[in-house]
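Of the protein chains in this complex, one is absent; all others appear in place.
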Amino acid sequence: MDKLALDIAHFLAGSLVLVSLMLLYQDRLPALLNVFAFQAIILALSVAWQAYVQGASDLYLTAAITLSVKAIIIPVALHRMIRRLGIHREVETAINIGPTMLAGLGLVALSVVVILRVTVNADVFAREDLAFALSVVLLGMLMMVTRRNAVSQVVGFMSLENGLILAATGAKGMPFVVEISVAFSVLIAFIVIGIFLFRIRERFDTVDLEAMDDFRGESR
Amino acid sequence: MDMIDTSLIDGLSIQVSQMLLVLLLSPLLTGLVRKVKARILRRRGPPLLQSYRDLIRLVRKEAIVAESASWLFRIVPYIVFATTWVAAALVPTFATGLLFSWSADLIVIIALLGSARFFLALAGMDVGTSFGGIGSSREAMIATLAEPALMMIVFTLALVAGSTQLSTVAGIMLSPGVGLRVSIGMALVALVIVAIAENARMPVDNPATHLELTMVHEAMVLEYSGRHLALLELSSSLKLLLYFSLIACVFVPWSLAPAGAPLHVHLIGAAVYVAKLGVAGILLAVFESMIAKMRVFRVPDLLGAAFMLGFLGTLLLFVSRSL
Amino acid sequence: MIGMPSSGEGLILAIPLVTAVILIFIPNYRISAGLNASSAFLSLLAALSLFIRTPEPGPYLLVDDLNIIFIVLNTFVGFTASVFSASYIAHELETGRLTKTQLRFYHAMYQILLFSMSLSLLANNIGLMWVAIELATLTTVLMVGIYRTHEALEAAWKYFILGSVGISLALFGTILVYMAARPVVGEGPDGMVWTVLIEHAASLDPGLLNLAFVFLMLGYGTKVGLAPLHAWLPDAHAEGPTPVSAVLSGLLLNVALHAVLRFKLLLAANPGAIAPGPLLVTMGLVSLIFAGFMMYRRKDIKRLFAYSSIEHMGIIAFAFGMGGPLANFAGLLHMTMHSLTKSAIFFAVGHIAQAKDTQNIAEIRGLTVSHPLLGWGLVVGVAAIAGMPPLGVFMSEFLVVSSTFARAPLLAIPLVIGLLVAFGALMLKVHGLAFGEPTGVSHPVKASYLPMIAHLGLVFTAGIYLPPPLVTWFQHVAVLLH
Partner (left out) sequence: MTNWAPLDVLLWCILAHLVTSGVAIPIGRVSWARWPVYGASLLISGVACAYGLMHLIAQSSVAWETVLPLGLPWIGAHFRLDALSAFFLVVINLGGVAASLYGLGYGRHESAPERVLPFFPMFLAGMNLVLLAADAFTFLLSWESMSLASWALVMTHHQEEGNRKAGYVYIAMASFGTLALLLAFGLMAGPDGGYAFATMRADGAPSGLAGLVLGLALLGTGSKAGLVPLHVWLPLAHPAAPSHVSALMSGVMTKVAIYGFIRLAFDLLGPISWWWAVPVLIVGAVTAVLGVLSALMQNDIKRVLAYSTIENIGLIFVALGLALAFQGNGMTAAAAVAVTAALFHVLNHSLFKSLLFFGAGAVLTATGERAMENLGGLLNRMPTTGLLFLVGSVAISALPPLNGFASEWLMLQAILLSPELPQWALKLLIPAVGAMLALAAALAAACFVRAFGISFLGRPRSAAASNAHEVDRISIAAMSILAVLCLLAGIFPAIIIDAVAPAVQTIIGTRMPVQTDIAWLSIVPIAESRSSYNGLLVFIFIAASASLAVFAIHWLASAKLRRAPAWDCGFPDGSPATQYTADSFAQPLRRVLGGFAFRVHEEIHVPLPGNGSPARLIVTVHDLIWEWLYEPLIRLVNVLAERLNHLQFLTIRRYLSLVFGELIILLLILASWT
């Protein structure tokens, strides 16, 4: 693998982290969805680049799935949903965006430190790739726990999963990558359908998860 | 064989004579105390032998038993009398060579008195009157508090004598090695306090009163009459005598006839014993006349003091022994 | 890609898969319940055949000493739960809580669940294992939500979201393991084959393994139900059909635990890696004590026993974390005993809830009077799960506590406190449930007591006598586990 190929891979992976941070910054749902679609496109590019570099043709499939499902189908579906629900104005946050951004930066730092410390023996490419992937995963999770709104949580989850795909494609020769991406697409579809279902069946006023679990196990 | 036989016969005769002696002397002792007390109060008082007359008169009368009383009520006087008598018979009075002295040590003697008290307290509750209950419950309290003090006294004695067997204790007290010790003095005072409490004497209880709210012992025997009452009276006289004998045996054991001593030594012992009893009786009467009865709930303090004395005695003995 | 019908492990997978397909098309619930049970029984037979002929490990499937215990246990409880399910479901149909269509779906899902659990246990490929566990999760999500009540959907949703996050973390861990293996084993599928990995375990990159274990522990730990990753577990148990609760507690938790153990083995075989023990011990203790306290305030009978499952998973994790032949033996034994006992309890609880028309603990009293067999079954079950002898759980708790105290007395103190707290809670509840004057409605139930009695009988026997082959097996595995 020549240096240029590596640099491009790094550039794409680094952009993913950057876009993850951008996701945290969004305060409107439509914008959030757009940024997410952008992230998915970058991921698809990155996967495709890996497929090209590694000569693993099946990864193209993964790239295609990513592009079609995450960059197009799901954002479109979610756009329609938030419009139907009339919740497109604002992202309801549990923690304000400022602190969240700071926390996000901290997480990126943490993943870099962790990866550098634990992978002393591993090759450089794997290390840097991993550090980016871990950052994306952690940022995705951070998004999930700091947003009250179900749609933004789904976005968080998908972004987390983007990190996984990044890691998986970065791990050269890893089997089942395609299967995994399919499995995740199914998972996400379930979630999205779930949100639709709950809205239709239970007539929640919002898709705020907090409103949904007013029952929460046992009446108190 | 001969040796054993003669010692057996000696022991038996001493034992029997002591049993009779205590039985005969005890009413006299009670009479003496009453007489002296009366004299101190400038009364003539009953004759010395009045106690005997009372007993005989009571025995001859028919016994009246309350309708609600059970069979226990009727046998308690015999049990109380028997246990007290046995206990009194086992404390060396004028001789240590009692045949059955090894069948019981000081602890057993105390426990025998405990048996008597147990049954008497039951009898107090048997008829189902309120006064009987008062007596029993107060007796239970006094006895309970006296017990630890007694235990400490026993402990002190056992420390000095290395034994709880009264004949051995008396023997060791006689030996020159013991000397005069503050611990023994403390034990004596403690024992006197306990004896006063146990015998329902002033200031714990007034044996002459029938004022309902203050009585303890008399309340328990309130329902008794005739021969039953006689036995109970005799038992309490015996108990008083027993405590005097006990104090005499442990603290002033002089002139106690050792086992196997010739007859005249025994006679001297008996005479001295009677003298000791006389002195003790007079002292008791004087003491009782000097003080007033205390409230029932002051009694624990008194007995607590006895316990403290006993405990201090033990402590001081440890100190002196270790030096 | 998987089917090798000639061998035992192939059958274990093929039978439920085929049955599931058939079940979808059978409208009569009696037939489908019978088919469900007999298919589960066939799976059990197939699993038992593994004792006779242990197949060689292939690239995808593996039968070794560790997983055979799990497989046999799983197919056994799968079978008894299907028998219980037959009588349970009949009642649900009568009372109209479930429709016939839902039942077809339920039975098919039941078989798919069995299939996915077996697959995860048999998988020799950590990727395949991951896929199987995800499948099992999705299946159970659907089953938990089958009543379509507000509560059931909410429980299913919670389970689904937390499970998905957990599964993602596990995947990240799996990728990390592959990356650790790649320099040694080379690129390609071999880097995910467990037998290959364990063979080269000593030379894998320890740092990556450590990182991987963190993710795997959190990912699969969510499935195991260790606190604080447990949140889905009580609600999923409480709101789904009771046979599913029994399977969840008795089996699915074990399946996830099996995955954790596999990776623990990998780490233990690598000299440079952090010992995974302390993490397991800590999470185990936290789960134990936390669940113990949580049980005091429970109002729902099934949720109560769900917390008890968390508690026991804590004990098992603690035992494996302590390691050493005694504690590992105890962990394996405890796991087995817990599966049998807890499913027996759920069998009893299922019928109890049907008989009393409620799951509310406060409304259930005096069961030993109104339903003697169920009531006493519950009492025995709770006594067993609380660690009273002569029942099996006592033996494993005996070994865990005594060996821990001899080795690390300070760790034994929280352990003992946790056990006591949990014991107090369980006993408090069972005093109210089983004794006193019966109150409320009391329907007669057409219950099949056989599964409950069989389980309790096994637990009782194991408390007094463990057959030597089983012991040798456990000991062997205990040594394997370090």
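Letters A, B and C mark the chains in the order given here, with residues in each chain numbered from 1 onward.
In this section, a contact is a pair of C-beta atoms (placed from the backbone, for glycine too) under 8 Å apart; a residue touches a chain by one contact, two chains touch by 3 or more.
What you see is a predicted model; the values in this text were computed from it and never measured.
A.B. asks: Name every displayed chain that the left-out chain is in contact with.
C.D. replies: Counted over the whole complex, the chain not pictured touches A, B, C.
A.B. asks: For the chain left out of this view, which of C:Ile31, C:Val441 or C:Ile464 touches it?
C.D. replies: Residue touching the absent chain, from the options given: C:Ile464.
A.B. asks: If I consider the whole complex, including the chain that's not displayed, which of C:Met395, C:Met452 or C:Val477 touches that chain?
C.D. replies: Going through C:Met395, C:Met452 or C:Val477 one by one, C:Met395 is the residue touching the chain not shown.
A.B. asks: For the full complex, which residue in C:Ala269, C:Val416, C:Ala454 or C:Leu480 touches the chain that was left out?
C.D. replies: Among C:Ala269, C:Val416, C:Ala454 or C:Leu480, only C:Val416 touches the chain that is not shown.
A.B. asks: Residue-wise, where is subunit B in contact with the chain that is not depicted?
C.D. replies: Subunit B touches the chain not shown through residues 59-72, 74, 78-79, 81-83, 85-86, 89, 100, 102-105, 107-108, 111-112, 114-115, 117-118, 121-122, 124-134, 136-138, 140-141, 143-148, 150-152, 154-155, 158-159, 162-165, 168, 210, 212, 222-223, 226-227, 230-231, 296-297, 300, 307, 311, 314-315, 318, 321.
A.B. asks: List the residues of subunit C that touch the chain left out of this view.
C.D. replies: 157-158, 161-162, 165-166, 169, 210-211, 214-215, 217-218, 222, 228-229, 231-232, 234, 274, 279, 290, 293-294, 296-297, 324, 326, 366, 368, 383, 386-390, 394-395, 398-399, 401-407, 409, 412, 416, 419-421, 423-424, 427-428, 431-432, 435-437, 463-466, 468, 471, 475
A.B. asks: Residue by residue, what part of subunit A touches the chain that was omitted?
C.D. replies: Output for subunit A: 94, 107, 110-111, 113-114, 117-118, 138, 141-142, 144-145, 147-148, 153, 209-210, 213, 216-218, 220.
Please note the rule applied: only the chains that are shown with their structure count from here on.
A.B. asks: What graph shape do the protein chains here make by touch: line, ring, star, complete or other?
C.D. replies: Graph shape, chains as nodes and touching pairs as edges: none of the named types, so other.
A.B. asks: State, to the nearest whole Å, the distance from the C-alpha centre of subunit B to the C-alpha centre of subunit C.
C.D. replies: 78
A.B. asks: Please tell me the distance, in whole Å, between the geometric centres of subunit A and subunit B computed from their C-alpha atoms.
C.D. replies: Once rounded, the distance between the two centres reads 99 Å.
A.B. asks: Per the centroid of Cα atoms for each chain, what is the distance between subunit A and subunit C, given in Å?
C.D. replies: Chain centroid spacing, subunit A to subunit C, equals 31 Å.
A.B. asks: Where on subunit C does subunit A make contact in their complex?
C.D. replies: Against subunit A, the touching part of subunit C is residues 127-128, 131, 134, 138, 148, 150-151, 153-155, 157-158, 160-161, 164-165, 167-169, 171-172, 175-176, 178-180, 182-183, 186-189, 191-192, 205, 207-208, 210-211, 234-235, 238, 298-300, 303.
A.B. asks: Flag every residue of subunit A that touches subunit C in the complex, lowest number first.
C.D. replies: 114-115, 117-123, 126, 130, 133-134, 137, 141, 144, 153, 157, 160-161, 163-164, 167-168, 171-176, 179-180, 183-184, 187, 190-191, 194, 198, 201-202, 212-213, 215-219
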